[in-house]
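One structure, as structure tokens, below. Some questions next.
One protein chain is absent from this view; the other protein chains keep their places.
Letters A, B and C mark the chains in the order given here, with residues in each chain numbered from 1 onward.
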């Protein structure tokens, strides 16, 4: 059995998911793609042999032959499309974040619950082979009880200022993945957050009301401690490392590189930089998350990343922002 | 424009190429698959949506709608199929080695030349991102003049003895890839070979008239020296490393691993073993070699690995075998 | 010219400094060694050929032929001995910390200033070849402007509870080195501290009023951010790493190991654990700090680690402790 799926959004991530669905997930057919920029939708449709391209996502939601949608449009449209798709009985894959506003998230999750459809959130990093191995080692006791988790998460460069302005800020836009990774790897819930931020990459980011460099610490119910380092720019590339230290050892994930060739010359020993950015670094993860979504729909299994998993990091992001603004420790229950 | 291709052979490597052609090379359609074990052909056809499965490769060669064939059958059938396919005007992708016998290779290459079709040999390692980077660094002078090239090539375990018996021996079956890699990376031709062999993995391999451990040295016309280390069994997995040392530096390629997670515990620091075997290690290379073959056919470009490239390593393998048997240095011009 | 030096304290670190002075610093003669446990003093004296062993450090201070003292006694005796030695005109090398109490530190520094003698504090890590290289790269602009500094500092195991009780707590006893390292590597002064602590290693440490796991964050005047991770127990050994991330790159120091032999076997790839503890890890640094102290005395140069350098990390440690107790950000100027 296979399912028909409609892709909503034909930007960078929409194109990526469309290609994964068209070429790499044999049980899914991409029946249609929508984008308010219909030319973009048409281009992707033509390239991948998708039969329908439209500027109106409601044509996809209204199509009785379509079983599921992949929502890849801009964040501010997510919650509304989720509600409409759920009410039409479609299963839903939605890119992160669900929304920047918790009330809107709750409305969307409520619609999903009432409709009884599946909703999977696009926290792709959970499907990265490195982090899956890390989780398995932790779960099977390979490092004993986790004591300290540390995430280093740096982008190769900042997005355009226009994007920054509507992004919800570094915590909701960028650290959101790290908050999710913390929840993915650690069995114990986060109690509180203390975050610090600076503008060290580009003053324009500060002028837009955001920060570009952040250090966030967290406490878990177990007493374990967490650290997240974020920067909008690492000149050597996309820096995505995690280390978990426990009573029985430590496990650490290093960056992936495009090849493993080391050059030794008169100036030193030189290794390649990390894979450039999220598309390159997490391609395997994008494929795997979609395979698992399709598998969940086709075989009626639980999705691996739920709506609640999509909501929780937003709470942490709000707590982090509040902590930066107020210069104090913020408990998560102040937000929720 | 796209082309129709027939796959001949539905064993492990045939299935792999069929899947790459069906799912990963948009400009190719797999029209048919043949195997003397027709059940195997049918299974792959069903899985990949290939319209025709047969036990007779001649049906593929006779099909006027098929433009090219991928020969993945047993080595002893390669030269005959090449000749027939060439005479039928098909472009040909053929797995290595072309044949174990130089005269048969020459007959096949002659048929290809007369027919004016394209022939690409499946030396997949040339398309590995690591070795491509290595070649690029060497060609652009990153290590100056190459002085010593060293290849470490060890399989995780030996094939069945029945396979060993018809394999042509360690040099034609296994080191053939390393002889090709030497030619790929070094601009200067090989002049002579001195090889040593031992039976250290399994006495049954010796009883079958083969060796399982070999050290081969070579001299290039430039005066540079080469080393190949082979073993049929490395308990830690598929060991595929190359180092080229030159007047201006050295470049070395390490093994790829399934993830980059390091575990530190009371017994030490532990990293993952190499990717298990050739399918895992060279999957990207298999895709890339087929993309380039399809591109060569569709756009009438030269193939990246020619029939002559397929012949030369056989000459080196014969020289190595002769060197082991006679305990002496063997010049390549003794063989050719 | 060479100088005569007296060593006060013949415990582990006293013995180490006595040996370095006796065998590795040709311009210094060890004239005497004192310890309230006179047997310990005698044993070291006999082993190293030191002419005098005593249970009374005042004999050393009163000796007009002795030019300098190395204070390696218990922390609670440091400030008093500094004052007496300074008043006697001796140059002083003093182990860290100067004292656990800022008022006592100030009294000692004042005595040193009035006497015009040299005082060097034993922050040995500044002399480690790794961290010296790191500092040089930072100072010469190799990573641009520092944005984030992160120190991972974990002991192989906790000291005895009796020691914990008088240690002044994890920040004054253990993180003190990390606070100094932060000051050594970063040109910008620290403004404030937020620290978190947990008891995850041994409940007895909590019962003694201390913590065994800590995460401290700091802000620098430049806007850069700092992180220190501390644990009293890493089962894989002494974990001493620093990473500084800047606008132009990042530099990171890994652990030293006793050898660089990697074992590959059926269970994985295995590398050696870090050098066991501070004696092994920082032996080169202990030698170099003493050489520089002797050089400063013999050739009347400034010492590389001053009394003010000894005081500042105590202020940071007090701020960190206050932050943990009060669950809030603490500015350094609240302490000073």
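Assume a residue touches a chain if its C-beta (ideal position, glycine included) is under 8 Å from a C-beta of that chain, and two chains touch if they have at least 3 such contacts.
In this text, all values refer to a predicted model and were calculated from it rather than measured experimentally.
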Out of B:154, B:270 or B:291, point to the residue that touches the absent chain in the complete complex.
-> B:154
Residue touching the undisplayed chain, where the options are A:106, A:265, A:284 or A:334 | A:265
Among C:251, C:294 or C:329, which one is in touch with the chain left out?
-> C:251
Of C:24, C:104 or C:322, which residue touches the hidden chain?
-> C:24
Sites on chain B contacted by the missing partner chain, in the whole complex | 144-145, 147-148, 150, 154, 194, 196, 198-201, 213-215, 217, 219, 223-227, 229, 231, 233-236, 239, 245, 247-250, 327-329
At which residues does chain C meet the chain that is not included here?
-> 23-24, 26, 129-130, 132-134, 137, 142-143, 248-256, 258-266, 272
Given the full complex, what residues of chain A touch the hidden partner chain?
-> 234-236, 264-273
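Quick note on the criterion: only the chains that are shown with their structure count from here on.
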Nearest-to-centre chain - CA centroid comparison | A
Top of the farthest list for chain A, CA-centroid basis, is C
Intercentroid distance (Cα basis), chain C paired with chain A, Å | 43
Distance in whole angstrom between the CA centres of chain B and chain C is 58
Contacts with 2+ other chains: residues of chain C = 234-236
